[in-house]
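A single protein chain has been removed from this complex, and every other one stays in its place.
And then subunit A:
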Amino acid sequence: MFSQEVMEMLIKGIGETLYMTLGATIFGYVLGLPMGIIMVTTSKDGIRPNAGVYKVLDVIVNIGRSIPFLILLILLMPLTKAIVGKSYGSTATIVPLVISAAPFIARMVESSLNEVDSGVIEAAKSMGASTMQIITKVMLVEARTSLIVGVTITLGTVLGYSAMAGTIGGGGLGDIAIRYGYYRYQADIMIVTVVLLVVLVQLFQTIGMKLSVRLDKRK
C-alpha cells in the first residue's frame, strides 16, 4: 500500500511518539507525584495541614493547567534549549510536555489520594505510623487502582499533546500527519497516522484498566 520509505517513516513516527509519551509521563510523575502528595498532606483535612504550602502549590498547578500547551511549547523554548541543547525534535518536545503534564498529574494524584478512607489513615495514626509511613504504606497502597487509572488518563492526554507538538517540528506521528497530510495533501497518510494514534490510546487504555482491575482487592 505504501512505499518502503513511508512505512519506515511511520514506524519511526510510532517510536518517537511512544518515546515522547512515555518519557514525558515518567518525568511528569517525578514532578507531579510529589506535588500531589504534598497537596493532600498539607490540605486543611490532611495529615500535616499547612495552608501556606498548599496555597502556593495550588496556585502553581492552576497556572500550569491554564496555559495552553502550544503557547507553553513556545514559551519554554529557551528552557528546552538550555536542557536538551536544541528546541526541536522529540527529545526537546519532552520538556514542555513534562511541564504541561506535571500540574495535571499533581491534580489527579491529589484526587486519587483524597479518595482514601480517612478512617484507615486514622487507624494507621493510632498505631503510631509517621507521616511518611502513612503516605507510602497507606495512602499510595490504598489508592493504587485510582492512581493507575490516573496514569492511563495521563498517557492518553500526553499522547495527544505530543501530536500537537508535531506541528512545530516535534517529531512523531503528529509531525507526519501535519507534514504529509496537511501540507502535502496526502490524506491517506494523515488517516493512517490518526488511526495509529487511536490504536495507541486504545492500547494504553486497555492495559491500564486491566492492571487497575487486577490490582483492586476491594471487590
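The definition used in the following text is that contacts are C-beta pairs under 8 Å (C-beta built on N, C-alpha and C of every residue); 3 or more make two chains touch, one makes a residue touch a chain; residues count from 1.
FYI, contacts and distances are computed from a predicted model.
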item: Identity of the absent chain, which is to be given by its UniProt protein name, from "Ubiquinone biosynthesis accessory factor UbiJ", "ABC-type metal ion transport system, ATPase component", "Multicomponent Na+:H+ antiporter subunit C" or "Membrane protein YdbS with pleckstrin-like domain"; value: "ABC-type metal ion transport system, ATPase component"
item: Among A:V30, A:V59, A:L79 or A:V141, residue touching the chain not depicted; value: A:V141
item: Residue of A:N50, A:S111 or A:Q133 in touch with the missing chain, whole complex considered; value: A:Q133
item: Subunit A residues touching the omitted chain (full complex); value: 117, 119-120, 122-130, 133, 137-138, 141-142, 144-145, 215-219
